[in-house]
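Only a single protein chain was left out; the remaining protein chains are all shown in position.
Chains: A, B and C, in written order; residue numbering restarts at 1 for each.
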Amino acid sequence: MYTLERSPAVHRTVVSDRREPVPGIVILGLHVPHLASITLPGQFAMVVPPSGEQAATALGIYEAEGERVSLMLVVVGPRTRELAALQIGAPLDLLAPLGNGFELDALGDNVALIAGGVGIASLLLPAQALAARGARLTLLYGARTAAALVDADRFAALGAKVVLATDDGTRGHAGFVTELLRALPKHAFSGLAACGPSPMLRAVGRAAAYLDIPAQLALEETFACGVGACWGCVVPHAASSVGTPVGLIRAKRAEPPARESDRFCYARICKEGPVFWAHELRW
Amino acid sequence: MYTLERSPAVHRTVVSDRREPVPGIVILGLHVPHLASITLPGQFAMVVPPSGEQAATALGIYEAEGERVSLMLVVVGPRTRELAALQIGAPLDLLAPLGNGFELDALGDNVALIAGGVGIASLLLPAQALAARGARLTLLYGARTAAALVDADRFAALGAKVVLATDDGTRGHAGFVTELLRALPKHAFSGLAACGPSPMLRAVGRAAAYLDIPAQLALEETFACGVGACWGCVVPHAASSVGTPVGLIRAKRAEPPARESDRFCYARICKEGPVFWAHELRW
Amino acid sequence: MAEATQPDLAVALGRLRLSWPTLMGSGCYGSGEEYAPFIDLAALGGVVLKSVTRHPRLGNAAPRLVSTPSGLLNAIGLQNPGIDAYLENDVANFADRPCAVIGSVAGFSVDDYAYVTERLAARDEIDAIELNISCPNVGTEGETFACDPSLAEAATRAARGVTDKTLIVKLSPNVTDIAAIARIVEAAGADALAVINTVRGMSIDVDRWTPRLGNANGGLSGPAIRPVAVLAVWEVARAVKIPIVGQGGIETARDALEFILAGASAVGIGTGNFTDPRVPLNVVDGIRDYLAARGHSALSEIVGKANPRFAGVR
Partner (left out) sequence: MAEATQPDLAVALGRLRLSWPTLMGSGCYGSGEEYAPFIDLAALGGVVLKSVTRHPRLGNAAPRLVSTPSGLLNAIGLQNPGIDAYLENDVANFADRPCAVIGSVAGFSVDDYAYVTERLAARDEIDAIELNISCPNVGTEGETFACDPSLAEAATRAARGVTDKTLIVKLSPNVTDIAAIARIVEAAGADALAVINTVRGMSIDVDRWTPRLGNANGGLSGPAIRPVAVLAVWEVARAVKIPIVGQGGIETARDALEFILAGASAVGIGTGNFTDPRVPLNVVDGIRDYLAARGHSALSEIVGKANPRFAGVR
């Protein structure tokens, strides 16, 4: 019953509102009756560009309440360009909700959310859920430049302490947001939840190990199907958790007998993820 | 001097106004300083879609006055879709003016303009020039359906008698506009100027021969370069006029010795045209 | 009664009968269940399963996907659990699929093809076999069984020898003369041909000075390759009499009709599902409307109609 209710489907939506806080970053509000209530924090949608000329594109579900969900998108190529140009009233179809969200209960009561760029889009629902159960929240939010830092106030409004960073130093810490993390004492948080580009997430993973804090990472990769059918979106993962062929991380270290932590498989980001425990990734 | 002034160039324009009389048909007004004054009736532009993802597309120059020219476009594929979505203020680059316009002086003083669909776009400037020199004008204008008949009043305002036709019979004559032509007496006009899809133009050419009226046809074809460089946009043409290899229309009729009218070459629509004398085409 | 006058879209590929002329391309559709939330599987002609090999395969290093203009480059590397685990864990689940289920066999030797085909075809859940001879051969880089006439023949003959079920052989476009390979594969006993697998390609990351795919090169699919695929079908259709499953960049009924008019009896849809999982439905509906509007009572009436020297009576 539970699974049935939460199971993904094709949702026909209509653009109900549209915001472009900075040129090139667009937040599309969508009217859609039965999606918000079944969406878990950290899940995503495959969005079908209306022209039919482009593959569907993966976008995190940014907001979800009542009969409205929203998507936040950064224009980087043809698909995001087409979606960003949609105006109010335009129909838009989604496959959603997809993937596994964050296991928020496992992150404790003092959680740092770490966002890189548009990764912020996948962290508002987790922030709301964590705030609702009274967790202490810190948002570490990095972007290329000040203008690209969007909606940090939404997190502040939830009571989160907000720490910003920009690559070009135009706002907050000058440098990567992960540098802030490395400067903290061990066990500074009870858990981390992060979303952003892979290099950033790798750095978060390393920092989490160093700080000895459990961390969940929401990965972004090029998807094709988004539903687990094509095995195109993989990440090397601890061998145990997925029933596919298992190999050794570094063939040259195969003898003497490999350590368990060298054994890995390729897990699908869209199906087994997009959220993974940092310590289970072998990348 | 004359040629220099009229020579084509890359023109940087900005969308100054935009009209969508029917969904899918868009008229883009463009602010461009030095184009209108050198544009001849029947010339066209190669329009560079701003995304850089599509080839340039050929569009007739619809209006040209002062520092404004306009384009009328029907959305049929990716390029026209991209252009139709442009909003006021958007920059748009054109290669223009291209091709040879109508030889209006050769059409006499009682001219019928024959437009099929968006072919209307290449006939307003000729209508204005003809009206300016006092020619009697008739517009025969056909489209799929009533809604797709756009701006006929612009021609009426120039004093043209307007006769409409729709494929589906929703307005005017039910059927092809060329059927109206066939019903006329010989020499009903001193000249014809037509623009529209090839099957229509072929029918105009046949009717013109039958009615014994000189006719100029502005052809539409798939273009690549639009400037005469690729030899992709050809039409079989009387052999005399273009310095390229000459063949015989029907190889099987080659013996006994071919008639002169069977000899043809492939002329470039974008360079030798887009306007041709109907009686010189061998299609 | 209205139903009875609907054009007949059923297709026979050897002994296999499909209610609809649409097969989901191997490797693009999992085993079907991944797409079940988004489309009624009964609306599909069939699903070609992800290719399976003799031994388990880890697959290629990530990234495995790169999007290119109107195309998709992939280098999955045949990640699969191997035929033993596959038979044990997976195949039973395919029993209840409301459409045809076609096993796909990949291999690195002629013996591989025979062995895996025999074991897979022995299962009732599997309605037919597709031989993916377009995957990398051992030894020479980029070489595949489908690029070498004698290997293509040997693999086909070997698989033919171990099953009576419909045997579809999937050809590669990466050859000088695909029609010649098609003729050889037909003579070796194939019941049908899948035309085409992906076109070899590469994309380079100019910031990092390295190919974008973990495997360096990969296979290009999607609308970018449609013209290549249509021509391949056209040429193969002139060379053989067995039916063809045309594929490469199909996203609409009109795309599918290009293949059918070129000589394909059915079509494959792979990457098109990534554009919209309802593509297979739209293709079938569109073909039905097209036939009805032109007064045809069966799809078979128009197969190859744009191809003057079309060989087959399919």
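Observations
Just so we're on the same page, contacts are C-beta pairs under 8 Å (C-beta built on N, C-alpha and C of every residue); 3 or more make two chains touch, one makes a residue touch a chain.
Please read all numbers here as calculations on a predicted model, not as lab measurements.
Taking every chain of the complex into account, the absent chain touches B, C.
Among B:P33, B:G77 or B:P91, the one in contact with the hidden chain is B:G77.
Taking the complete complex into account, C:G201 is the one of C:G45, C:G201, C:P243 or C:G268 that touches the chain left out. Within the full complex, the residue among B:A56, B:L73 or B:I114 touching the omitted chain is B:A56. Seen across the whole complex, the unshown chain contacts subunit B at 7-10, 48, 52-56, 77, 93, 95, 221-236, 243-247, 265-266, 271. Although one chain is not shown, part of subunit C still touches it, namely residues 68-71, 73, 142, 147, 174-177, 199-206, 209-211, 216-217, 220, 222-228, 230-231, 234-235, 249, 254, 257-258, 261-262, 290, 302, 305-306.
One rule holds for everything that comes next: only the chains that are shown with their structure count from here on.
Seen from the C-alpha centroid of subunit C, the farthest chain centroid is that of B. Centre-to-centre separation of subunit A and subunit C, using mean CA positions: 34 Å. With centres set at the average Cα position, the gap from subunit B to subunit C is 45 Å. Averaged C-alpha coordinates put the centre of subunit A at 52 Å from the centre of subunit B. The multi-chain contact residues of subunit A, meaning those touching 2 or more other chains, are 53. Multi-chain contact residues of subunit C (touching two or more other chains): none found.
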